[in-house]
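A single protein chain has been removed from this complex, and every other one stays in its place.
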Amino acid sequence: MSISVSTTVNGDAVDFICNPEESLLDALRGRLGLTGSKEGCGTGDCGACSVTLNGRLVCSCLVLAVEAEGAEIGTVEGLASADRLHPLQQAFLDHAALQCGVCTPGILVAAKALLEKNPDPSDEDVRYWLAGNLCRCTGYDKIVRAVQSAAAQMRSA
Amino acid sequence: MAFDSHQKREFKQVGTRPPRPDGIDKVTGRALYGADVSAPGMLTARILRSPHPHAKIVAIDTSEAAALPGVKGIVTGADFALPDDEFFADIAVNVMARDKALYDGHAVAAVAAISPAVAAEALKRIKVTYEVLPHVTDVDAAMRADAPVVQPGRAVETVPAGMGANVTHFCEFGHGDVADGFAKADLVVERSFRTAATHQGYIEPHACLASMTADGKADLWCCTQGQFNVRTICATLLGIEASQLRVSASEIGGGFGGKTTVFIEPVALALSRKTGKPVKLVMTRDEVFKATGPTVSTSIDVKIGMTKDGRITAGEAVLRYSGGAYPCGTVDMGAQAAFAAYDLAAVRTTGWNALTNRPKEAAYRAPGAPQAIYAVESVVDELCLALKLDPLDVRIRNAARKGTKSSYGPTFDDIGLLATLEAAKAHPHYTAPLKPGQARGLSCGFWFNFGGNTCVSLNVNTDGTVGVTEGNPDIGGSRASISLMAAEELGIEYDKVRTIIADTSSLGYNDVTDGSRVTFSVGLATIKAARDAIGKMCGRAAKIWGIDEDAVEWRDGAAHPAGPNAGQFPPMTLAEIAAVSFQTGGPIAGHHEVNVDGAGVSFGVHLVDLEVDSETGATKVLRYTVFQDAGRAVHPDYVEGQMQGGAVQGIGWALNEEYIYGRDGRLQNAGFLDYRVPVASDLPPIDTVILEIPNPGHPYGVRGVGETPIVPPLAAISNAVSRAIGVRMQELPMSPPRILKTIRAARA
Amino acid sequence: MRYEKPQTVAEAARLLTAEKGLTRILAGGTDVLVQLKAGMVEPELVVDIKALPGLRSIVSEAGGFRIGAAVSGAQLGEDAEVRALWPGVVEATNLIGSTQVQGRATMAGNLCNASPAADSVPALVAAGAVARIAGPGAARDVPVEAIPVGPGKTALKRGEFITSIFLPARPARSGDAYLRFIPRTEMDIAVASAAVSLTLDEGGTITAARVALGAVAPTVRLVEAAAAAIVGTKLEDAAVAKLAAACSAACSPIDDKRGTIEFRTEVAGVLAKRAARIAYTRAGGQA
Partner (left out) sequence: MVKVLLWGSMRTHTEGRAEVEVEARTFKEVLDKLAEAYPGLRPQIERGVSMALDGRIYREAWFAPVGPDSEVVLMPYMTGG
């Protein structure tokens, strides 16, 4: 049985058809072609599929696609404007805060949600907030530095 | 040879930290990984896996699954060639079981269907009749004569007669008279250790998209550390010619050695061949844990003798590794690496591999070395404690250096161990005060590093920019390093160079991205390809100027007339030469193809401070510093990144990561919830100190850096924990229940 | 599988009752979706209760708070008043999963998942929280400790579901705390856990206490002997030792991939001891 869903992704109204079993991640990637959100586990343990749902940070693998009806969804594809990277994206490049890069979209979405809630986090705040985003390449050091650098820049902007 | 070797020079680009060329794609979500592409008319495949650790496959009935609407094709082991060569045959049988399932999760059949839901439903309708066999998952148990036999007749000729049927491999290394050495010692300590199998834990599960047409032409997109190796294996397993199979490497979401072989690619190709449609196959995380390659699990005995003043008189180690259900030579590398940090008159290591009902081992960052060095460094630490000696002084005293006959045979050339140890000693971390309950641990680490087959093309564009085409997937920023070396050699700006990774039809063979080889080997080939292009550009300038080619030299990105008779001409830049290349003979390119040797070995030293909660056994890592010789840090950010990432993987290995098998032989923790890789809040900052002791075998002095950092953390953490609780830990991981039990046992 | 998002409690109850096959309630979904993904459950019907009136709100009631069944951990954590009254309950709920999971996971879902290791449940039990259950019949209120009856099993009848959890008012000089043990700092399931809620008199003597343990028995366990060990004391070392011993004695855990019987039994006592000290301090006592 297919269900039609009308939703908003990164500010754009979109419609898709899905099965009731499908996750929001499946719909973003498979139905809408937004493959920036990654599936690392499918069980909410890695954070690679992080998106915002009505402003809350969630794992899109733990949301049913049908729950997107009428919702506002934010993904990594919505972070940059046409000509400008989000300060977090720029900071990740400047601080070499990514190696393989597959966890990066989820971490950027999560970090953005953090800075909206807490513009001046401690390193510990950053580390606990991002504990649900596994990164196997960097050891997190450069990620924490990049988030702090972006936070400082955003505070002074 | 002199031209190839390291020469002192001033670098303009190498050593800087420009943004990586693939960075924007990766921070915007545009970069395409294994599971991110689709094809029109594509089918979805799923694999059926054995729930038994060891079972005879009596029959597979696929008729009910085949009858399900939407199912387009089913394959089993019978659909794959069984190559004569054992290396390929083992991969073939691992990709799809034949007569026996050898571990929990072993693939037995696969389905391609019109949707994931139909494929999943079809799997339930495949009826496999198993005859369950006794199983063995522990390496020591597997070595016994009465152990269930995983595969008979797999021992190599070096295995002495009379060993258990699961013993496949034996090796021995060393020199000198160890008995005599132990007799000279004031104290001899002998201990046994165990380490659990761990997984690379890359965040991206294996994924591929295969498309094969009726005339045998095939395209494969997959996440891999080596597209050429995938081509070789898949062509062999499917019985097709290499030229007909084009493999493109996607962006890769981590590998660490685990993506140096194939698991699903031949299955997707076989299903595509059978159905005539593109087939996408993506592993679930559960499948990644159950059916890809973790490390060996080990059991190790170490005996070391030391004099009162800290001189090691002899060292001996017996390593028992299991690489799962297939023969595995990883213990060779462990046995060679175990004592590599020491200058020893007498050393002997012996290694064994035994088959167990576990998945086939795959390489993981310095395969075999972390376990062996953990055991050796633990005993060295215990000797230092017992003899009241400073552990860094003892390592400095016994450090291997230039001219040392290594524990694995060859004599060391310039190596950076001593400098690394001295840097650790001079660092404020080493003398920082510790609070009550805190302890400091340290360990040396070593890895060989490799070179290998490498092929690079470098095209000079008419607008003065340069394209570098290489064949090694970029896992940790290597495109940036390669671009830096091309720019350095050519004398142009970094952002004038774009490095891309070619598919298997667009470039000659390149070995897998492994052995810390890419910055070293691909860098070397890039430098030489640049020199090839420079030679051609000098030739064009000579023609334009009407002088001998020999009278032109390349300096600062331009051809200059050189020598007394060259004449007076203003230099011609690369852009100027490129602009008229059509008029002076045609496009300009440089190439280099080589099987690179001369990768310099790499040493590291790690320092850690931690505290243990004596009521719960929980360990908190407080401070961590990595010291490592990089030869030459081409892009220091990514060198640091390797050092930090490797250290954290090692911390995970030391504290929490492990394959847990139940009595039923099934993997208990096939997910990131219970296979516990470190999370951000578990860790302090990881500080790094890069040393640069040039590798004599590389034009810029580069050494591989990727693998060594995972080696020291196991012992560094174990030594610190042991000092904190006052009892020697002898098993990894040092999970809280294990630490608490050790504390309780010592108090009782 | 069918998905329904009813607008009234009655409609939800009707849908759930009418379905002959397996049903699942969807609020935060952080357990249900994992089970779906693993093929552990294949429900015929999933009823999303997030649109039901009041399910996403926190309302003051009789000096306490009524927490809607679809209130996420993140929403609860942002409520300063609840945090002030029941800090232990809020910190326990906020320990469930990652930040992302907090964006969705609910206390009611944590309770109905009926895992012995659920983080919020010991704290709710210690707090004397009461679940309000809707269903085909009249709504009924049940103490939270009566909801889980075994791993994965609840006392809810066919067609019933929780609509809210009530956190009661409490006397002055009260405090609660929850601690769990996990091998990492985040992202794990509790290996053992303990919640303590207590009230002091003006002199700092404990007049009432509730102690609950998680992950050491088939269900979360309310340990009356542990409470008895500290009531009438000022949480002196001897009382704390008795508390820990009573907790350890109340454990009947299993050996599994997360911990051993021995470890869980010992650490449950350690956690109860530490949680009691925090609760005591929060209640205004001088520990």
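The letters A, B and C name the chains in turn, as written, and every chain counts its residues from 1.
Operating definition for what follows: a residue touches a chain if its C-beta (ideal position, glycine included) is under 8 Å from a C-beta of that chain, and two chains touch if they have at least 3 such contacts.
For clarity, every value in this text was computed on a predicted model and none was experimentally measured.
Displayed chains that the missing chain touches over the full complex: B (touch as defined at the top).
Within the set B:E172, B:D309 or B:D664, the residue that contacts the chain not displayed is B:E172. Among B:F80, B:F448, B:Y494 or B:Y700, only B:F448 touches the chain that is left out of the view. In the complete assembly, the contact with the undisplayed chain comes from B:G329, out of B:G70, B:G276, B:G329 or B:G491.
From the set B:G257, B:G305 or B:G617, the residue in touch with the chain omitted from the display is B:G257, counting the whole complex.
Listed residues B:A165, B:V302 or B:A599: the one in touch with the omitted chain is B:A599. On the side of subunit B, the interface with the absent chain consists of residues 156-158, 160, 170-175, 200, 256-258, 260, 329, 332-333, 336, 348, 350, 362-367, 408-413, 447-452, 514-517, 595, 597-599, 697, 707, using the contact rule stated above.
Keep in mind that, in the parts below, only the chains that are shown with their structure count from here on.
Rounded to whole angstrom, the centroid-to-centroid distance between subunit B and subunit C, based on C-alpha atoms, equals 44 Å. Separating the centre of subunit A from that of subunit C, both taken as means of CA atoms, is a distance of 29 Å. Each of residues 672-673, 678-679, 681-682 in subunit B touches at least two other chains. Residues of subunit C in contact with at least two other chains: 38, 185-187.
Contact residues on subunit C toward subunit B in their complex (touch as defined above): 38-39, 181, 183-189, 191, 256-260, 262-263, 266-267, 270. Here subunit A touches subunit B in the complex through residues 19, 21, 29, 34-43, 45-46, 48, 75-77, 79-80, 85, 89, 92-96, 98-105, 108, 123-124, 126-128, 130-144, going by the rule given at the top. Those residues of subunit B whose C-beta lies close enough to touch subunit C in the complex are 120, 286, 615-618, 655-656, 660, 668-669, 672-674, 676, 678-679, 681-682, 735-737, 740-741.
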